[in-house]
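My structure is below; once you've seen it, I'll send some questions.
A protein chain is absent from this complex, but the other protein chains hold their places.
As written, the chains take the letters A, B and C, and residue 1 is the first residue of each chain.
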Amino acid sequence: MMTNIYKPYVMAIDSIRQETSDIKTFRLAFRDPAAQTDFRFKAGQFGVFSVFGQGEAPFGIANSPTRSEYIECSVKRVGKVTDALHELNEGDEVGFRGPYGRPFPIDQMEGRNLVFVGGGIGMAPLRSLLWNCLDRRDQFGDITVVYGARSVADLVYQQELQEWSARDDVEMVLTVDPGGEDERWSGEVGFVPTVLEKANPSPDNAMVITCGPPIMIKFVLVSLSKMGFAPEQIITTLEMKMKCGLGKCGRCNIGPAYVCKHGPVFSYEELMTLPEEY
Amino acid sequence: MVATVGLEVRSGVESRTSTEAAPPVQAQEWKPKIVAFLCNWCSYAGADLAGGSRTKYPANVRIIRLPCSARIDPKLVLKSLEKEGVDGVIVSGCHPGDCHYTEGNYYARRRMLMFRRLMEFLGIDGKRVQMSWVSASEGAKWADVVAQVTEEIKALGPLHPQETANAADHQ
Amino acid sequence: MQQITSRIQEEARRLLSEDLVDMVIGYEEGWDPSTTTPCVVRDEAQVSRLIFDERCVYNLARYLVGREGYLTSRFVPADKRPRVALVARPATLRTVSVLIQEHQFGREDLVILGIVDGTASAVKPDVEVGQIEPDDARREETRARVGELAQMSASERWAFWREEFSKCIRCYACRQVCPFCYCEECIAEENRPQWIGRSPLPRNNISWNAIRAFHLVGRCVDCGECERVCPVDIPLSLINVKMVEEVAAVFDYVAGVDVEAAPALATFQVDDTDDFVR
Partner (left out) sequence: MESRTLPKDRLDQLVDALIADYTVIAPKDERSYGEIESASEWRSDGDKPAQSLKQFFLPERELLVRYTKSRSGVELVEPPSPRSMARVILGARPCDVAALPVLDLVFQWDDEDSLYLERRESTAIIAMACDEPCTTCFCASLGGSPAGTEGADLLLTELDDAYHVAVVSERGRELVDRYSDLFEESSVEHERQRVQAQEASLAKLPRQVDIEGLDEVLEFENPVWETLTQQCLDCGICTFLCPTCHCFDIRDEGTPQQGERVRLWDACTFPSYTQAHAGQPRPVHYRRYRQRIMHKFRYYSENFGRTLCVGCGRCIEHCPVGIDLRQVLSQVRTG
């Protein structure tokens, strides 16, 4: 008997953290403990979260598979479903379908230097992979993180940024857009691509994982090629509109790829074969 | 006092699908439910006065306050009529010439007249979409309007599934 | 009809060769001999594509307006919009009058190659390229059926329309083909709040067709296209013609007859009737 692939798990909101004025991180626990124990996912996969009565929306799973006693997602308040999510309180219930999509190629990253380049809420999928690598720190080379946002108040995961900065096995480069700094800000001031070039990580035996607003990705890619990174070394995850997450509804189809099945993680080399429709 | 319902129409608010038969009307006598859109400056003040001076009038009406009768867009009336429990709508504004915004009620007058004609042509009895001029001092008139409309709609019977079943609308 | 075609081609050649317009919107032969299709001729050498006969029924004024309309496109700055010549059937002439009344564009913004049939229209063609018989038969038949419906009781009409609208599959062809449905974002697309239920349930279909009909009160010129294109044959013209009759009877106003007049519901008279108001 086939299962109804559209029926969501019911999740209870375990905790809500206000990251910025319009971004919250939700920590969700399965209502059915059995579903919790045999739930597996990989860094880079996403889920389709829903508020009953308002609808569904896809978000990357923001926590690491190595800490999977819960599911976290960071949501920016922009539309109908995200609005409804932001209205919810701890203990309320939401729907979740997943995990969907192709994860980050973490096994290809073993033994290599990793450069994380994030912008704004784009840090969410990167956070999942970063914690995953830090929990298996010895299997990776140098880890550099370049993360920026419009202003200090727009930086997400503030405690974790401090925690990562305190570690000696991670090089943290934080920046805010010009004009976004405040008097206590000690990090860089400048757009992510320029700060990335200043940090100038070496392309040798390295891979870059980047996620952020399309405008940032566009210029980051330019900087990376200037710094000698080849397209197959650059991995990104697309913010394409998805709906079913199962390759059926046709909404995320670009070229021969269904972003929800063949992605959302793509190497820049793969992206270059797809039409410019994302 | 006047029970007001903020115009907070939650998106996607539609109760049960109409594909299922609605549950049978409760045993005791059916009471019509009427949504009233009142302009803030005259009619709402009038309704407030009626409430303040303890004027008795049927409680079938749910009042929604809007800045002016011209702001009462037919989509609001349509959305109200779509609701499973609603049987009629009253749109009330200032008397012509008294409009706080000078000409709002003139536009509303034309608009509601045409909307009523459209509803009638689609088969919804014109008595279910009523309009009135009620000034800030006419608390008593507001009570009469509600009473009369409630009677008329009670005569028409419920607008929703039961209505098509036993066609209470008599011409 | 043949000399109307040659007149159109002659005028088009003149307009294009003397660089008076950038394009001529007209009709051309379809792949299948039984059909014609709207076309845009920009090059003088192609004027021979332009034809006119009884198969050419589309209301070409639709292409002037809307988000991608040639005279109102959101993607083309106002000073770069093309100079347009339009082949106009009688209904298209009345349509252009109403669109000018509604300040979508000025009379001087287009050259009209008009086919007239004696019905009143505020806008006169720049060049009269032919005369055809007015489609009185269709009009009479519609009026007669409106009369029949008016005789029915309210609940009989309600049953009739409920049955008709339950066929609606919400393909929105009636909206897309209507020259007066030029809103950037239609109310049917709004989802915060969701005024018109998106799914094709009878009650949502009734609201959709009711609000669409209401938005045409005092504007519709009864070109008949919405009814013609409906794939499930809902008699939409009955509603439009009924409201045209009501507007004429109550406000003594007919759309498209006087370019200076304000549309019926966009104006008022102090002594408008309010016998229906308590």
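One rule holds for everything that comes next: contacts are C-beta pairs under 8 Å (C-beta built on N, C-alpha and C of every residue); 3 or more make two chains touch, one makes a residue touch a chain.
Every value quoted in this text rests on a predicted model; they were computed, and no experiment measured them.
Which of C:159, C:229 or C:248 touches the hidden chain is settled by the complete complex: it is C:229. Note on the undisplayed chain: of the listed residues C:37, C:131 or C:269, the one touching it is C:37.
Taking the whole complex into account, subunit A touches the unshown chain at residues 1-8, 10, 12, 31, 50-56, 78-79, 93, 95, 213-214, 239-241, 243-244, 246-251, 253-256, 258, 261, 275, 277-278.
In the full complex, the hidden chain is touched by subunit C at residues 30-32, 34-40, 58, 62-63, 67-68, 75, 167, 169-173, 175-177, 189, 197-201, 225, 228-229, 231-233.
Simple rule for what comes next: only the chains that are shown with their structure count from here on.
Averaging C-alpha coordinates per chain places the centre of subunit A 50 Å away from that of subunit B. With centres defined as mean CA coordinates, subunit C is found 33 Å away from subunit B. For subunit C, the set of residues that touch two or more other chains comprises 191-192.
Along subunit A, residues 80 each make contact with two or more other chains. Chain contact summary for the complex, subunit C toward subunit B: residues 149-150, 153-162, 187, 191-197, 201-203, 206-207, 210-211, 213-214, 217-218, 239, 242-243, 246-247, 250-251, 264-265, 268-270, 272-274, 276-278.
Across the interface of their complex, subunit A is touched by residues 191-192 of subunit C. For subunit B in complex with subunit C, the residues that touch the partner chain are 9-14, 17-19, 74-75, 78-79, 82, 96-97, 103, 106-107, 109-126, 130-133, 145, 148-149, 163-164, 167, 169-171.
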